[in-house]
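For reference, the structure discussed in these notes is given below.
Left out: one protein chain. Kept in place: all the others.
Here the chain labels run A, B, C, D and E in written order, and each chain numbers its own residues starting at 1.
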Amino acid sequence: MGKIVTFGEIMMRLQAPSYQRIMQASSFTAYFGGSEANTAAALAQWGKDSVYVTKLPKNPLGESCLRNLKYWGIDTSKIVRGNGRLGVYYTEKGASQRPPQIVYDRKYSDFSLSGLDDYDFEDIFKGAEWFHFSGITPALGGNLPEITKRAVEAAKKAGVRISCDFNYRSKLWSVEEACKVMTDLITGIDVLIINENQAKEIFGIESDELDEIASVLANKFNVGSVAITKRRTISGEVNEFSAMLFKDGKGYYSRTYSIFMIDKIGGGDAFSAGLIYGLTSGKSFQETIDFAAASACCKHTIEGDMLAASVEDIEWIARSDGRGRMVR
Amino acid sequence: MGKIVTFGEIMMRLQAPSYQRIMQASSFTAYFGGSEANTAAALAQWGKDSVYVTKLPKNPLGESCLRNLKYWGIDTSKIVRGNGRLGVYYTEKGASQRPPQIVYDRKYSDFSLSGLDDYDFEDIFKGAEWFHFSGITPALGGNLPEITKRAVEAAKKAGVRISCDFNYRSKLWSVEEACKVMTDLITGIDVLIINENQAKEIFGIESDELDEIASVLANKFNVGSVAITKRRTISGEVNEFSAMLFKDGKGYYSRTYSIFMIDKIGGGDAFSAGLIYGLTSGKSFQETIDFAAASACCKHTIEGDMLAASVEDIEWIARSDGRGRMVR
Amino acid sequence: MGKIVTFGEIMMRLQAPSYQRIMQASSFTAYFGGSEANTAAALAQWGKDSVYVTKLPKNPLGESCLRNLKYWGIDTSKIVRGNGRLGVYYTEKGASQRPPQIVYDRKYSDFSLSGLDDYDFEDIFKGAEWFHFSGITPALGGNLPEITKRAVEAAKKAGVRISCDFNYRSKLWSVEEACKVMTDLITGIDVLIINENQAKEIFGIESDELDEIASVLANKFNVGSVAITKRRTISGEVNEFSAMLFKDGKGYYSRTYSIFMIDKIGGGDAFSAGLIYGLTSGKSFQETIDFAAASACCKHTIEGDMLAASVEDIEWIARSDGRGRMVR
Amino acid sequence: MGKIVTFGEIMMRLQAPSYQRIMQASSFTAYFGGSEANTAAALAQWGKDSVYVTKLPKNPLGESCLRNLKYWGIDTSKIVRGNGRLGVYYTEKGASQRPPQIVYDRKYSDFSLSGLDDYDFEDIFKGAEWFHFSGITPALGGNLPEITKRAVEAAKKAGVRISCDFNYRSKLWSVEEACKVMTDLITGIDVLIINENQAKEIFGIESDELDEIASVLANKFNVGSVAITKRRTISGEVNEFSAMLFKDGKGYYSRTYSIFMIDKIGGGDAFSAGLIYGLTSGKSFQETIDFAAASACCKHTIEGDMLAASVEDIEWIARSDGRGRMVR
Amino acid sequence: MGKIVTFGEIMMRLQAPSYQRIMQASSFTAYFGGSEANTAAALAQWGKDSVYVTKLPKNPLGESCLRNLKYWGIDTSKIVRGNGRLGVYYTEKGASQRPPQIVYDRKYSDFSLSGLDDYDFEDIFKGAEWFHFSGITPALGGNLPEITKRAVEAAKKAGVRISCDFNYRSKLWSVEEACKVMTDLITGIDVLIINENQAKEIFGIESDELDEIASVLANKFNVGSVAITKRRTISGEVNEFSAMLFKDGKGYYSRTYSIFMIDKIGGGDAFSAGLIYGLTSGKSFQETIDFAAASACCKHTIEGDMLAASVEDIEWIARSDGRGRMVR
Partner (left out) sequence: MGKIVTFGEIMMRLQAPSYQRIMQASSFTAYFGGSEANTAAALAQWGKDSVYVTKLPKNPLGESCLRNLKYWGIDTSKIVRGNGRLGVYYTEKGASQRPPQIVYDRKYSDFSLSGLDDYDFEDIFKGAEWFHFSGITPALGGNLPEITKRAVEAAKKAGVRISCDFNYRSKLWSVEEACKVMTDLITGIDVLIINENQAKEIFGIESDELDEIASVLANKFNVGSVAITKRRTISGEVNEFSAMLFKDGKGYYSRTYSIFMIDKIGGGDAFSAGLIYGLTSGKSFQETIDFAAASACCKHTIEGDMLAASVEDIEWIARSDGRGRMVR
C-alpha cells in the first residue's frame, strides 16, 4: 500500500458561536481546514499512509495547525515552513433564508506566496500510490499554477495515479482563467471530481443525466473516471446529496441523502476521501461510490471541516435506512 | 433626511442556555431588547438618524444598556436617567410541543414609573421626520398612557409622521382598556401596524382577506396606511410569515416565508423597522412591504432581540429563492 | 397518599458539546440519569412522596449525585453507600443519518456489585403505595436478579402495587436470559410497560394492534394493566410517539406526537412517571395515558435525562394543538 | 437533635464572567444566596435538620431557588410562596485596587413585602433547637422589623436558643435605625455574632482586644456568648481572617488565616454556620471557634455564596498548616 | 470643549482561554484594541468628544470593529473604509516565569497600506482641541511616517494641542529609524509621554530621577510637558507602576501601585487617556498625574484592551488605600 499525497492550503477557521453573525461574535471556535487537508485527514484516520504537503508559518498558529494534522495521523514530514502568516477564514451559520457567510483572510499567506522551488516533488512522490489536489490550489495565484503543474508532472513521471476535485471558486478566479489553467492540469489524470452545476455551467453541458455529463468530460479531458456530485438545497436546513462514479462507459449511482445540515463545509472533501479510499482498498465501483456519498453525508452532520468518523461509521450509514436510529 | 424618533421601554433579556428551562439554568446570556428599541436599532444600523427615547437607571446595568444602544449607532442623547431599576425578562427556548417561556420582571422599572414631565417632547421632535411607538408603551400603566398621548400630540403638532405597532399584550392589560387607550392614540396617525389575529379578535373583523381587514381599520381610525402581518405556526420549529401594506385602497402583498425559527422575539419590531425604512427611503409600496417582510424573516434567524443585518442582507433575502444558499 | 418506591442504577452522564463526537470532545456537560431515577425525579417534582433506592459510592461523585437527587425533591434516605465507583456513560448527539452514540462505563459500579443484603426491603416498603423498576436492574447481573426478585416479593407481601418497564437492552443480556429472569419478576404485577417492537420481537406477537398485543401480554403474565409505547423514527431529527393503556379488556389511546428530538434519552422513563402519576392521582385511564404520553413528548424537548416540567406544563401539552405557541 | 431554623431573604446572584465588569458582561453565572440561606445550606450539608423560612415567588425563578435549597438538603416545607418577584443581585470580581462591585435589585421582592401574618412561627418552632437570623432581615424594612420581632419572641417562648449575626449594611439603613431596631431583637439572645469594625464603630467601643469588646457587648445586650470576626484587607487578592468566641468571661481565639480570596461573599454566613454547628454538636468552645473560622476561610476559596464542603473538609483545614497541600 | 482627535491602527485581538497557550487554543475571545483607539475609548466614555481616525475594511470584521468603537461613544464619522483586511493579534496569558506571548498578524492591513490622501486632516481638525498619536503609527511603515507628519503639521496649523506616546516597539522598527522619524514628529509638541526604560535606553540618559530625565527630553525636543511612566516587574503576576508629569521645571509624582495583573495590555494607553482627560478638564497637574496613574492601574485589573471604568471609578482608586475593599 503506497502513500497518498495531497497538496494545498490549510487555514485556521474561526467560527462564530451558535447562530451569531461574524459581526456580532465576541468569541470564535477555532478549527483548521482546507480542501486537500480535509481529504488527507479522513484518509489518515482510515488507516491510509496519508502525506499532506503545504507551507505553514513558523509561529504558534503554524505549530497548532501542524499538531492538529498529526492528531488525525497525517504524515507531516513533507510540510515546508515559512516566516509569514497562516490564512484564516471566518464563518457564521446561516438559517432559513439567511445564507451562511464566509469571510476569507487568506491573502498573503505563506502557502499562497509559495516559491517555485519550495516543494521537492520528486522526493515527495517516492513510494506514492496516489496524488490528489483540488482546483483551489492553482486558483490561489502567484506561483501556484506553475507549482501545481510541476506536481502533476512529477506524479505522472513517478507513475502515481492522480485525482482532482475541480472545485471552482468564483471568489478566487474567473471561469476563463480557471478553464485555461485547469485544462492543462486535469488532462490525462485518472479521476476527475466535479459537481453537477459546475460541470454544466462551466463546460456548457446541457444534459441532466449524470452519466452523460461524465461521458462528455471523460472524453474531453481524457480521464479514466469521472465522479459527479449533485446537491439540491431544499431549505436553509435541509440539503439533498447524491453522487455518481462513471467508469468504462458505465455510471454507478449512490442513493440520495436528505441531510439536516450541521456544517456546510467539507462535504466535497469527504467525498473525495471516500472515493480515493474505495479505489485504493479493493472496493467495487458501486461500493466505492456508496462509501464516498456516505462520507459526504456524514461530514455534514459533524462540526468543523474534517470528517471525524471511522470506516465502520461510514459503512453503517451507507447500509442504514438513513434515519439515524440509536442502538442501546 | 430627518430624525426617526422611537419611545418605549428597553429591558435586559436573560436567556437560558441551549434548550434548558429557566428553572434549570445556571447561567444566562444577556441581551437588551424592547419593541421600540429593536426598531430603533435596525433603523440606526441602516444609516437612519435614529433617536431612541426611554428612561434608564444610573447604575451599571443602565450603563451597559446605554452602551449597547450606542453600539447600533442609536442617538441616545434624549434618554433620561433614573435612580431605580432596569426591567428584566427571562427567556427559554421551546421545542416541538413545549412552548417558549418568558418570565417578565419589569414591574417598578424606572421607565414604567416615568414622571409626567420626564420627557421634553417639543425638544425631542425638533428636526424629526417620523415617530414610532408600540402598544406596549401605554400598556405599562402609571403615567405612560398620558405621556404617550403627549408624545403623539407633540409629534402631530411638529408635523412629524407617526406609526404605531398595535402589539396588544394580554399579560399587561385587558382588551377593553387597550381599546379605550389605543383608539385615542392611533386615530389620525399615518401608519397602523397590527397582526391579523389581533385585528380580527379585538375589532371583530370577520374577513380573512388582509386588504379587507385593513380597509376597515383605515376607515375606523382614519389612518393613512395599514400594515398587517400574518403568521402560521406550522410546528414548534417552523413558522410561516407574510405581510401586506394597504395604501390608497390597494393591498401590496409580500411573499410567504417558511422560517426555521432561531429566535421567536423581535420579528414584529424588525418588520416595523423595515416598513419605516422603506417609507422614508423612496422605496415603492411593493418594495417597502417586501423589505419589511424580509426584515422580519431575517430577524427570526438571528439570536437576540435585535436584527443584525445590513440593508444589502435584507434585500438579498427579499429577492432570493428563500433557500439560503452559500456563495463561495 | 403513600410512598412511591423506585429501585435501580443511576450514573453520571457526560455529554459531548453541540454536535461533536465523543472522540472529539475536549469538554463534557455532566448530568445524572438512570431509568428508575428519572422516573423518581419526575414523580417527586410533581409532589409525590418519591423514594429512590440505589447504591452510591462515598466520594465526591456519589455526593454530587445524591445532591442532584435531592434537588428534584426525591427522598434519598434509603440510598446505600459503597466504597467503589459510580457508573458513567458518555453520549453524543446524532444528526441526520448519523445515529447518536452511547459509550457505557458502568461495569464494576457499586450498584452493579450490590450485596444480597444491602437493601432492607421490608423497611423500604413501609408506608409505600407503589413500587416501580425496569428491566435494566436485573440485567446488570451479579446479585441483581436475585435482589430484584426479593424486592418484588417484599412489595407483594406489603400489599404495594408494582409496575415494571420491560426495557430490554441487548448490550446487557440476551433475549433468552431476559425472558427467563423477567418472566419471574413481572408475573402477577399490576402494570407492565413495554414498547411495541420489544413486545412483538421478544414475545413473537404478530398483531399490529396495540390492544391485541397488550391483551396477549396481560394474559401471559397475569398483569392488571399493560401500557405500550410506539415510536416511529421519521428522520434523525423527528420521531413520532404515541402510547396505549390496556385495562379491563379496553385500550385507551393517546394522540400521536411528531417530535423534533432535543434529547433522545429518558422518554420512556418520563412515560412511566406519567403513568404512575395518573394512576395514583385519581385520573381516569384516558387522562392517564394522555398525561403519560405528553410526559414522554415533553422529555424529548429538554436536555438531560430528567423531565424538568410541572404537572401544569404536561397538561398544557396534553391539551394543546401540538405546535408550541408562545403566550405573551 | 432538634431543628435549626433560619429566617431571611434569598436572592438570585448573577455573576459577571472572569474579571469582567457588570457593565461589560454579555453573560452571567447564576447562583442563589442570602445570609441566612447560606448558613442553612452549610448546616443541612453537615447533617443538621435545617429549616429555612423565606418567601419565594411562584414562578420559574422561585422554583429554581427552591430546588437549589433542596439540593443542599434544606427542609423547605415552611417556605411561603408569593406572586411577585425574586430579589436579584449582580456581582463582579474586583482585582488589586479596583474593588468588587455589587448591584442590588432586591426592592419590591416578595420577601421584602412580606405580610405580617405570612409566617406561622408557633408552628415553625415546634421541635426546634436553634433559631438564627441576621441584621439584614429587619433592615429590609416594611413589615420585616415587626415580623423578625415576632419570630424572636416566638422562639424565646418555645425555649429555642437564638443567634444573630449583626451584619449591619449601610446601603439598607442608617446606624440609628439599625441600633434602635436591633437592640430590641438581640437583647437576651444566646449568641451575638459581629465583626470587629462594626462593634467598634457602631457601639463606640475603643478597645482593640476582641475579648474586651465582646465583654462590653455581652453586658450591654445581656447575651450569653459573643463571637467576633476580624478581617484585614492585605490587598485586593489577600485577606486575613480570624475570630474569637467569648463565653463566661473567657475569649477562645482561632488562628489567623491569610486567604487568597476566590469569592468575597458568604464568609460571615459560613462562620455563623460553623459556630452553630459546633455549639449544637458537642464541640468544646475552642473546637467550635476553630471550626467556625475554618468554615469562613474555606468559603472564601469556593465560588458562589454557599460553602460546598463536608465536616471532614473543614476539620482538615482547621488542623492543617494552612498551605493546602495535595494528597496523592 | 473641543474635539480630541486620535489617529492609529485598531486590530482584532484574539485571546486564548484561561492560561492556555495560543498553540493549544481551540477557541478565542475577541476584543478590539490599538494604542490610540484604547485612549479614544476611555476619553469618550468619560464624556469627551472623542474622534478616532483609522482605516477599516468594508467587511463583517470592519463592521464589528466600528460598532465596538461606537459602543464606547467614540465619534467614528472620520473613519475611512478600505477593501482589504483588518489586522489581528493573538494573545496568551503568561504565568510566573512563562511570559505572555503576542503573535501579530497585522501586515497588509488596510490601515498599514493607507494612501497618502486617505485622510483629510484639515477637515478632521476643525473644532479640535487636542491631537494624540503614538509611536506605533509611524512605525507601521509604508506611507504612515509621511501621513503622521502631515497630521502633526495640520494639527499645529489648526492650533490644536498635541500629545504623543513614544511607545517604541522593537518588533516594528530599529532604534535608529525610530529616532529619525520620531524626532521630526515630536519636536515642538505639547506633551511627550514615554516610559522610563525607553527614555534611558534610546536617548542615553543616565539619571534615575524621572524629573531629570524629563528635563533632558523637554529641552531636547522643545516640548511643553513630559510624562514618564515607570514599571517594575516584581513577578509574572505582580507589577509596580508609578508616573510623573514634568511641567515648568517641576515634577509631579503619582503614588506607586503594586498591581496583581489581570491583563498586561493597554495600561499605557489608559495612562495617556487619563493625562489628556486631566489636562483638558481643569484638573491641577498633581490631580492629573494621579488620575492618569490610577487609570493605568485600573486598566490592568480589567480584561481586554480598553479601560471600562467611569471617572468616579478612577477617582475612587486614586484616593483609596489601594486595597480594593468592597462596600456593601
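In this text, a contact is a pair of C-beta atoms (placed from the backbone, for glycine too) under 8 Å apart; a residue touches a chain by one contact, two chains touch by 3 or more.
All figures in this text were calculated on a predicted structure; none of them were measured in a lab.
Under the touch definition stated at the start, the shown chains contacted by the missing one in the entire complex are A, C, D, E. From the options C:48, C:85, C:161 or C:247, the residue with contact to the chain not on display is C:85. The omitted chain makes contact with just one of the residues C:3, C:48 or C:67: C:67. The residue touching the chain not shown here, chosen from C:30, C:116 or C:175, is C:30.
Along subunit D, the points of touch with the absent chain fall at residues 257-260, 262-263, 294, 297-298, 300-304, 308-309, 313, 316-317, 320, 322-328. The set of subunit A residues touching the chain not shown comprises 63, 67-68, 70-73, 310. Not every partner is drawn; the one left out touches subunit E at residues 18-21, 23-24, 94-102, 169-171, 233-237, 264.
In this text, only the chains that are shown with their structure count from here on.
In terms of residue-numbered contacts, A-B and D-E present the same interface, as over half of their contact pairs agree; the other options in B-D, C-D or D-E do not.
Of all residue numbers used at the contact between subunit A and subunit E, over half are used by both chains, marking a mostly same-residue interface. Subunit B and subunit E, compared by their mean Cα positions, are separated by 41 Å. Once the centre of each chain is set as its mean CA position, subunit B and subunit C turn out to be 45 Å apart.
Subunit A and subunit D, compared by their mean Cα positions, are separated by 62 Å.
None of the residues of subunit C touches two or more other chains. Because contacts link the chains in a way that matches no line, ring, star or complete pattern, their graph is best described as other.
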